[in-house]
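This is the structure, below, for whatever I ask next.
With one protein chain withheld, the remaining protein chains of the complex are depicted in position.
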Amino acid sequence: MKKRSFSRIISQNRIIVMILLLLAELVVFSLLSTPNRSVAEVFSGESIFIKPKNLRNIINALPLSVFLTTGVALLMISGRLDLSTGANGTLCSMLTAFFLREGVPLIPTLLIVMVVGAFIGFINAALVNELRVAPFIGTLATSSLATGFTYLIANKKTIDLTNPILKAYGKEVVLGFFPVSALVAIIIMIIAGIVLHKTHLGRKIYLVGGNPQASMLSGINPRKVSYMLFTLCGLFSAFAGITFVARQQSANMQGISAARFQGITAAVLGGISFGGGSGGMAGAFVGLLILNTFSNGLTVIGFSPFLQNIAQGLLLIFALTLDYFQKEQSQKILK
Amino acid sequence: MVGRRIRHILKSKEMILVLISIVIIIIFRLVNPNFLSVGSLSGIMQAMSLTGIIAVGIGTLLIGGSIDLSASSVCLFGGVLCALLIRANVPWGLAMVITLIAGFVIGVINAFLITKVKMMPFIATIAVSNVLSGINLAVTNAQNVPIPVESFWWGGKLVFGIFPVPFIIMTLLMIVYAFILNKTQFGRNVYLVGGNMTAARLAGVNPKKIHTILYINSSVLAAFAGIVLASRMQSAAPQSQSDSQLNALTAAILGGIAFTGGAGGMAGCFIGVMLFSFFNSGLNSLALDAYWSLIASGCLLIIALTVDYFNELSREKNLKVKKPASAAKKEGA
Partner (left out) sequence: MSKYLEFSGISKAFPGVQALDNISFRAESGRVLALLGENGAGKSTLLKILSGDISPDSGSIIINGKTQVFTSPHQAIQAGVSVIYQERQIVPALSVIENIFCGDLPKTRFGMIDKRTLRRKTEEILKVFGLPIDPDEPVGRLPVAYQQMVEVMKAYRRNSDIICFDEPTAPLTDSEINVLFDIINQLKKEGKIIIYVSHRLAEIFKVTDDIVVLKDGKLVKTFKTSETNQQELIRAMVGRDVGDTYKNLKRNDKIGDVLLEVKDLCTDVLDHVSFTLRRGEVLGLAGLVGAGRTEVARAIFGADRITSGEIIFDGKKVHFKEPKDAIKAGIALCPEDRKDQGLVLFRSIRENTTMPILKKISKWIFINRQEERKVTEEAVTKFTIRTPSINKLVRELSGGNQQKVILGRWTNSLIQTKLLILDEPTKGIDVGTKAEIYQMVCDFARAGLSVIFISSELPEVINVADRIIVMHNGKITGSVLREDATEENVLSLAMLE
């Protein structure tokens, strides 16, 4: 009996629960990051977490997360998945630095890299749609390929960024603290959200994710949607990679590959279910904030980066459990 | 009778793979006469062993219709744990046992998340993998852990002057598992569960129980692989460049273990591992960067999946109803 009402509360008020979670994080980390863990100190400004400099850190980490999450969120709503975003982005960051170092002008470089990213997405789509490979294993395969090519180009070294324009893009801020790259990323996420919620393309994504058969019988082509979204996700991974190299001012072999589960975790936290057909961009954004705040908070209170990995893994399990409760609740209604 | 058996073996898919392996060897040998010389043979066999031991675990699980993506991390974890225990003056025999028990526990956790919490297998095992890799990095501070106990270094020794100990271990394991899969009720039940879960239930077999055992099996073997690796390298690494479980998976599928379950066997697995390792080593011997192997693995996996797709089509040519239940078990939507 108790479990059922718990499920219901979560599923019916998912966004509110998530926002509460976010606020709870803010409170907890603020407290924990003061010298004596007292509320008074929080208000007297001694909490490291709440300091503007730290909040800026959180915002600085946004561009990457936003790009990685947006593409994956769209795919997940349509009922698919992409695990190659990290490797894809890393390859793109390496390619960007490489081409620029070899003297290729900025615009052609960016175009080539975007095409590469999109192409990897396209291969994912082909694997899933033509060979009927399960998305997770297909994208793991392309992930391997992308990582391999990254290593090949890098040859164990890091490549420094030479192009001043890209460097500026990475460093410039608006209003004194908000990075331009974060602005670009958020604008793109907002556009994706608008497309998702307000256009007929977005509607098709929901319908295909909810019931591909019924969609096909109503004149919608699930395959086209699938190809489009995988390619788009690949493109966004490329954006993530470009942003990464711009901000780091260099590309290395690790790149953003560690971040590949961030997109999925953020999406699931934000209410996007693996089965497809539900959830929204706003939820994904909140999920993303929760995740970023979480990593940042852990760093502030002294968790080593490795402990953070563990914590993020646990967070993913937590997100999946929430998803489980939500599904369980909806199954009950169906019965 | 014997004639029929021999004919059967010659016609089988495994034979085709053996032939392909031979072709690959010949091609690489032509390009670089040093390939597969006696000197490099032990190196290849070492690489095979790591992939092979993990492949036994993952392969058996695949036959049973499910998947485990935590094996790489469990392998590294096994090495790290064993190394740390030995450095803490625990006798290495005991350290090994404790590590295997830890693998057992991880397998139980995986099984719990998948059978009780009903999470999708791939995401549950990926999540566990993340947590484990974090633990690996945390307790070692991202540094290798050297193992200064000489008696533990059996992993690098050769038997009869040519065969590395790990290779013998892998071969023994495959023989034992081939036996279990072919000659015991349990082994055949694994095929049942992976091939048609409804038929399995009707026959009184409990899929959840079988899956639990298989997940535990996979994790224990992965931990064991980690021990073997640590023994050979005389130290344990908390992270590695190549994805050993993806390699094992590719090898298993190349060897004829169907991705959707219910088909394949240890013989094919062995040959798949062999094929995969030869291909990898061949690329290395061409003095290409070691990184080509990552690219090659990705390509090989795609090729393996393609072949599996066509095999699936021919396997089910006459079946009017496809198998939605077992395929959905692993699908990430």
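For clarity, chains are labelled A and B in written order, and residue numbers in each chain start from 1.
Criterion: contacts are C-beta pairs under 8 Å (C-beta built on N, C-alpha and C of every residue); 3 or more make two chains touch, one makes a residue touch a chain.
Since this is a predicted model, take the numbers as computed values, not measurements.
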Contact list for the unshown chain, restricted to visible chains: A, B
Touch criterion as defined above, residue of A:R14, A:K204, A:R247 or A:R260 at the omitted chain: A:K204
Touching the absent chain when the full complex is considered, from B:L192, B:A237 or B:L283: B:L192
Sole contact to the chain not displayed, among A:A40, A:I107 or A:L217: A:L217
Of A:P135, A:G193 or A:G277, the one touching the omitted chain in the full complex: A:G277
Missing-partner contacts on subunit B, residue numbers: 8, 182-185, 188-189, 191-192, 195-196, 198-205, 258, 262-264, 314-321
Touching residues (missing chain, whole complex) on subunit A: 195, 198-201, 203-204, 206-207, 210-211, 213-221, 277-278, 330, 333-334
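One rule holds in what follows: only the chains that are shown with their structure count from here on.
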Geometric centre distance via CA averages, subunit B-subunit A, whole Å: 31
Residues of subunit B that touch subunit A when the two form their complex: 67, 69, 113, 117-120, 122-124, 126-139, 141-142, 241, 243, 246, 249, 259, 289, 291-299, 301-302, 305-306, 309, 327, 330-333
Of subunit A, residues touching subunit B in the complex: 76, 79-81, 127, 131-138, 140-149, 151-152, 155, 261, 264, 274-276, 304-314, 316-317, 320-321, 324
